[in-house]
Structures are given as structure tokens and as C-alpha cells.
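Just one protein chain is left out here, and the rest sit where they should.
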Amino acid sequence: MPFNKREFLKLAGLSLAGLGLPPALRSLAEADLSRVAPRPGALVGKRWGMVVNLRACREGCNDCRVACHRIHNVPAMPNPGHEIKWIWTEPFENAFPGQENLYLDQSLKGKAAPVLCNHCDNPPCVRVCPTKATFKRPDGIVMMDYHRCIGCRYCVAGCPYGSRSFNWLDPRPYIKEPNLEFPARTKGVVEKCTFCEERLAKGLIPACVEACKDKALVFGDLEDPGSEVRALLGAHFSIRRKPELGTQPQIYYLV
Amino acid sequence: MFDKAKILAGLLLFLAILASPVLYNLARGSAAPPELKTGTEEKKCLEPTEYMRAGHMTLLNSWRDSVIRNEDRVYTASDGRQWDMSLTQTCLVRCHSRKTEFCDKCHNYAAVTPYCWDCHLAPEEKK
Partner (left out) sequence: MLEKVLTGSRKYWGWLGFLAALIGAGFFCYLWQLRDGLGITGLSRDVSWGFYIAQFTFLVGVAASAVMVVLPYYLHHYQLFGKITILGEFLAVGAVSMCGLFIFVDMGQPFRVLNILLYPTLNSIMFWDMTVLSGYLLLNAVIGFVTLDAESKGIAPAPWVKPLIYLSIPWAVSIHTVTAFLYAGLPGRHLWLTAILAARFLASAFASGPSLLILLILILKRVSSFDAGKEPVQKLAQIVTYAMILNVFFLGLEFFTAFYSQIPGHMASLEYLFFGLEGHGKLVPWMWISMILAALGILLLLNPATRRQETLLAAACLAVFFAAWIDKGLGLVVGGFIPSPLEKVTEYAPTAPELLISLGVYGIGFFIITVLYKIAIGVREDLAA
């Protein structure tokens, strides 16, 4: 059956078009995936932030870390090099490297300070992420999209605070009591504190804030002049970690 | 042509190898599509069943981006019902809570291994 080039191309083109017909027809029966809306009853803020009252924070207490890590399925890795932590305490001199001196106030010397992601206003981690797997929400939260993360760890290099952890191994075997209401993560992605955005969406404050019996952690909208965080910042001197780097961290510490 | 016998034999062998999965299934008698058990009382699918069968990954990917990237958590289905966009809290709790009797049955039959379960924790199933 002698075919010339033109007839062959016409047939090929028609066949290709024909291949596209079933999916096109099927899509007519599709759902309208654009009918989405925010959940009512969520906590809404213009700029979320946190005030950590170091004077109230009790030495040796780990309630914030325990609560956070439990509800977020943060694993307990056996090798300290593979540690994953979202909120934890560091000695004052490590959390605030520029502030130490020989004659530091006794109450601050070696004091355990809770550290976590600072949800910076000018976050270097977001700047460097090649896929926008970490991104800044309009309400100020620096968010993580674990589905998109390629595990390049550029954000880990970019964070000046050491707030981010990478899953070097599969975390599932090391999650003591899984919380089925929140996903775990898989190996090969970076994770960190996301200000409990899933709880904010349900009208709940972050787990660490709720767990702190000494009310050392105060969460609120920094752009609401009537909020508790603003009241605290207005009444007391506060410091932030490495302010000279221009990251504009939004975790304020009362010393 | 030269070596006609060898070439034709080789071609036949190649076609046989190429078609071997199909021939194997024809010989064995392929299994019928599996019987699914939802494990819940919900009788009506989120969207038309035909769409759910073919398009649930599209739906889930769209839900994923809505929740994570846009903070939208409420989905209005074509029949007007509203749902919280969550694989584990909606799909698995409200509609088909037995992953092994529902999700895995079809996935195994179709030989797909979605990696959702690497992170998303399925509800515990009573034995």
C-alpha cells in the first residue's frame, strides 16, 4: 500500500488527535476542584509571632518539646547526628552567641532557652529553596511543603539558626506513639516547626504554647496592637537571635 | 534477504518475549477486579464513583496544594456537600477506613504503589 509522506503525516496526526479524545471526554465528567474555601473558626492573624519569657521558663523542663514532637510525629533518632527537632532548649550562650560575656547575669548564665524556627520576615531559607517547597505565607508563617521538597538541604545551609532538620533515614520506625491525626514525613525531606498551622486552622494555639505550664511561651498577632504579644513587647526589653543578619526573626525573647 | 530463517526466527522470539506478560495472563486466567469493603456506613462517594475511580489522584493532588499552599481546607463537592480536605481524616475516617480492604486491593490489582503512605498514617484496622 504505497503511502506518500503527506498521507502518512495526515494519518499520524489524526491518530494522535484521536488518542486525546477519551481523556477529553472523561474530563467533561470531572469535579470542579476550584470550589475550595478556608475553614471557618480558624485563628486568623496578620503576622504571627511568639514571645518567649526566659524569666518564666523553668530550668530542666521539656514540656514544649515533648508536646510538639508527640503530636507532629517527630521521630527519636538513635544517632545524635540524625536528630530531628522542631523546638528544644539550648544554653543561652549558644542561642545568643553575640551576647555572652564574662559577667553575664547569673540568671542567664547557661540558662536553657527554647529555640525553634524564627519564622523570619526576611527568611534566607525561603530565598534559597529551588522549588518553593519552603515558602512564606501571607500571615508570616514560613511553611513546609513536604511533597515538593527534593531534599537538597540548601535551606539547612541557609538557615542561620540551625532550626531545620533533615530526614537522613526513614523516620517511621522511630516514632514512639504515632499521632494518626497528623502525617509523619518520609526520608529525604527537610522539616521544621510550622507554628502549628494545622491547629491554628482549627482555632487552637500552638501545642508548645498550650503545653507550657509556666506561660513562658506567648503566641499572637504582632500586627494586632491589642494582642498579648504586643503588650509584652511594649512593656519589656526583648532580644532576638542574630538580629544583625537582617533576617527579621519573629521570636522575641524577654530576658 | 540473507539469513532469512535466522532473522524471522529472531523476530518471532522477540515478539514472543515482548508479548509474554499478556500471554502469561491469558494462560493463567487473570483475576477479576477486586471486591472492595469500605468499613464505614457512608454509601455515597464524594464525587460520582466513576470520577473517583479515575480521578482520585487528581483530586488529592489538588487538595494537597489547596491545604498546604493556599490554606483552604474546605471542599464543596458537586452535590453541594462540604468536606474537610484531608486524606486521613476525611477519606479514611469518613468514607473507607480499611486501607487493606479498599485502597490496597485496587492498587495491588493495578500494580501501583502510591507513596502517600510513606507519610500519611492510615487508621489502625481491627483484625
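Every chain is named by a letter (A and B) in the order it is written, and numbering of its residues begins at 1.
Here is the rule we go by: contacts are C-beta pairs under 8 Å (C-beta built on N, C-alpha and C of every residue); 3 or more make two chains touch, one makes a residue touch a chain.
Fair warning: this is a prediction, and the values are worked out from it, not measured in the lab.
Note that the absent chain touches A when the full complex is taken as a whole. When the whole complex is considered, the residue among A:A42, A:C152, A:L204 or A:A231 that touches the unshown chain is A:C152.
Of the listed positions A:G13, A:G41 or A:G246, the one in contact with the omitted chain in the full complex is A:G246. Considering the whole complex, the residue from A:W86, A:F166 or A:F182 that touches the absent chain is A:F166.
Interface residues of chain A facing the missing partner chain: 79-84, 90, 93-95, 97, 115, 124, 127-133, 148-154, 156-162, 165-170, 187-190, 242, 245-247.
Heads up, the rule we're going with is that only the chains that are shown with their structure count from here on.
The part of chain B that touches chain A in the complex is made up of residues 47-48, 50-51, 54-55, 58-59, 62, 64, 66, 68-78, 84-85, 88-89, 115, 118-124. Residue ranges on chain A touching chain B, taken from their complex, read 26, 29-33, 35-40, 73, 135, 137, 143, 145-147, 170, 178-186, 197, 201.
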